[in-house]
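Structure record follows, encoded as structure tokens.
Yeah, one chain of the complex is gone here, protein chain that is, but the others are all in their spots.
By letter and in written order, the chains are A, B, C, D and E; residue numbering begins at 1 in each of them.
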Amino acid sequence: MPTVGMIEYAQASAEVRAVYDDIMATRKVDWINDWINNFWKVLAHHPPTLKRTWESVKEVMAPGALDALTKEMIYVAISASNQCPYCIASHTAAARKAGMTEPMLGELMAIVGMANETNRLASGYQVEIDDALKPKA
Amino acid sequence: MPTVGMIEYAQASAEVRAVYDDIMATRKVDWINDWINNFWKVLAHHPPTLKRTWESVKEVMAPGALDALTKEMIYVAISASNQCPYCIASHTAAARKAGMTEPMLGELMAIVGMANETNRLASGYQVEIDDALKPKA
Amino acid sequence: MPTVGMIEYAQASAEVRAVYDDIMATRKVDWINDWINNFWKVLAHHPPTLKRTWESVKEVMAPGALDALTKEMIYVAISASNQCPYCIASHTAAARKAGMTEPMLGELMAIVGMANETNRLASGYQVEIDDALKPKA
Amino acid sequence: MPTVGMIEYAQASAEVRAVYDDIMATRKVDWINDWINNFWKVLAHHPPTLKRTWESVKEVMAPGALDALTKEMIYVAISASNQCPYCIASHTAAARKAGMTEPMLGELMAIVGMANETNRLASGYQVEIDDALKPKA
Amino acid sequence: MPTVGMIEYAQASAEVRAVYDDIMATRKVDWINDWINNFWKVLAHHPPTLKRTWESVKEVMAPGALDALTKEMIYVAISASNQCPYCIASHTAAARKAGMTEPMLGELMAIVGMANETNRLASGYQVEIDDALKPKA
Partner (left out) sequence: MPTVGMIEYAQASAEVRAVYDDIMATRKVDWINDWINNFWKVLAHHPPTLKRTWESVKEVMAPGALDALTKEMIYVAISASNQCPYCIASHTAAARKAGMTEPMLGELMAIVGMANETNRLASGYQVEIDDALKPKA
């Protein structure tokens, strides 16, 4: 059980329902098949956080200069790097839905591992930033 | 100064030079213009780590199911999430060289920020993984 | 099961019991209702760590310039940010006992999320510290 | 220098100026004394991120169930725990402006240190969550 | 269940079996007693990652200037610090097999906790590196 329980549609205030409705419309899912993630049902305990977080995620993850698949893979990469079990599960599912194949997942996870390794080697050895890599004024 | 100083080509053993030569050949850079990153010149103090890390990075970052630009952007995302100054500087430069535009960088950083936020909301509220998100046996 | 099992009062050495007694006296709980957290029963395998950690926590968490509720909320914030499941559960309970309401929890978690987001934006973009923010000599 | 340079008021688009104006009005600072933090001047390269981040921070940090000082101290605590140099500097300054005294800072940092220690002891020893600490269904 | 399921010996390709065979030979375990860790059976979904990761771990963990026990304890320390449940479980077992006693584990975990505490105190207070601690050119 999460810290605060989950708020189902039937119990939800009008304010919370408005967000749930937008999530379902945006993701083309419906309540009958019960597809609002637990994450949102928990955030619903604090409606301003529910609304702000949903609207931010919706804006950030909309296709733009980067396509939806690339965006979801980056989300998986960070969640794996941060070792957040919930976010790994939910964004791996979302990335697969957006077209991530098993070889893509394999290469993605390899980069996650490698970057975490070299990040510590660079910091651990106190490597200084190359002059050529410093942004110009 | 890094922990162990940097080993330039002129001082390097044959074993280290072989790795430097492969870095320059793979990246199509040369020594005259001095473009072996400080990172490798520091790792050169422990030749097995230099060789293994370089060969691993070379394999992991070669285009495959994911293209070079996507791979570099994922590397930047993790380095930014881990707050490794050296790796942010070097991989932002590499991603730009691979074609990352400023709008792509903007969207990438927005995802890094957002994923770090929702990772903590999910974990902090102890949200349980949805049944539908659990991998099947 | 934890790595090393848990040491109950009946099995405990005099050295460990002295710490358990102080925990119960400080927290006004008793053993009949079994309210020494699992955390301490595990640390009891290494008595110097049990004693030092308890005495440190007791000193740090005693009301002073900050009151008990504020201190517990800061503890929850860091545990959520670090994604430590045990510490989130135990300190959320402690903060509620100290008076944290649901709206307070909602605002606390919103800050945890936001700070994790802006921490990565600041580091990821390599933002330099403003001159006005640098401490004076 | 940050990754993307800083956008000053004179160079800013109308969209960016609108955010700058709101920051100055909210914080009661003015441009003559040049008090828009570098953080915002860098985010201005990606106007949607500038606008969304500012509006989120403004909403999250407004006094509510928690007062402004408590909120800023929680922000400092997370930034210190995450070791983000920019955010430590800027939020320590903000917390002091909101009334944080030196003894409060001392107690705050002591909790940051202690929570980071016990988070790893709990996870490292694989301590299981006490039944009494599990949220009820 | 992990993201991608586990590949048992009977289902494995020749490429994967070659790695499994080397793991069993190196660790002096056999398949009958089913002692290839779940970790490798999952990585087997991406054979280049399986092979590269195993060969890297094998090289890095072989006794050299540091003995096997010290190496395993360092691995436990980092896994505990990173709060990786799987890695804490597997490397604590490996360290015990290599000779780690309970008092050693107790002292190891005490250092993990202490280092995490002082890391945040040093960063949180923005302590500058002593001149005497800076590497010489």
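What we mean here is this: a residue touches a chain if its C-beta (ideal position, glycine included) is under 8 Å from a C-beta of that chain, and two chains touch if they have at least 3 such contacts.
Because the structure is a prediction, the values reported are computed rather than measured.
Engineer: Let's see if you follow the contact definition: name the visible chains touching the chain that is missing.
Structural biologist: Every shown chain touched by the left-out chain: A, B, C, D, E.
Engineer: In the complete assembly, which of C:Pro2, C:Pro85 or C:Gly124 touches the absent chain?
Structural biologist: C:Pro2
Engineer: Using the touch definition from the top, which of D:Ile23, D:Ile36, D:Ala94 or D:Ala110 touches the missing chain?
Structural biologist: Reading the full complex, the residue touching the unseen chain is D:Ala110.
Engineer: Extract the touching residues of chain C with respect to the undisplayed chain.
Structural biologist: Touching the chain left out of view, chain C contributes residues 1-5, 48, 52, 56, 59-60, 134-137.
Engineer: Since one chain has been left out of the picture, which residues of chain D touch it in the full complex?
Structural biologist: That gives, for chain D, the contact residues 83, 88, 92, 102-103, 105-107, 109-110, 113, 126.
Engineer: Can you list where chain A touches the absent chain?
Structural biologist: Those residues of chain A that touch the unshown chain are 76, 79-81, 83, 85, 88-89, 109, 112-114, 116-121, 123-126.
The definition used in the following text is that only the chains that are shown with their structure count from here on.
Engineer: Starting at chain A, how many touch steps does it take at minimum to reach chain E?
Structural biologist: 1
Engineer: List every chain that touches both chain A and chain D.
Structural biologist: Common neighbours, chain A/chain D: B, C, E.
Engineer: More than half of A-E's contact pairs recur, by residue number, in one of A-C, B-C or A-D. Which one?
Structural biologist: Matching more than half of the contact pairs of A-E: A-C.
Engineer: Tell me the rotation angle, 0 to 180 degrees, that brings the C-alpha atoms of chain A onto chain C, to the nearest 5.
Structural biologist: 120
Engineer: If you list every residue number at the chain C and chain D contact, are more than half found on both copies (same) or fewer than half (different)?
Structural biologist: same
Engineer: Would you mind pulling out the distance in Å between where the CA atoms of chain B average out and where those of chain E do?
Structural biologist: The separation of the two C-alpha centroids amounts to 21 Å.
Engineer: Hey, how far is the Cα centre of chain B from the one of chain D, in Å?
Structural biologist: Result: the chain centres lie 27 Å from each other.
Engineer: Out of chain A, which residues touch more than one other chain, so two or more?
Structural biologist: Only 1-4, 48-49, 52-53, 56, 60, 82-84, 103, 106-107, 110, 126, 134-135 qualify.
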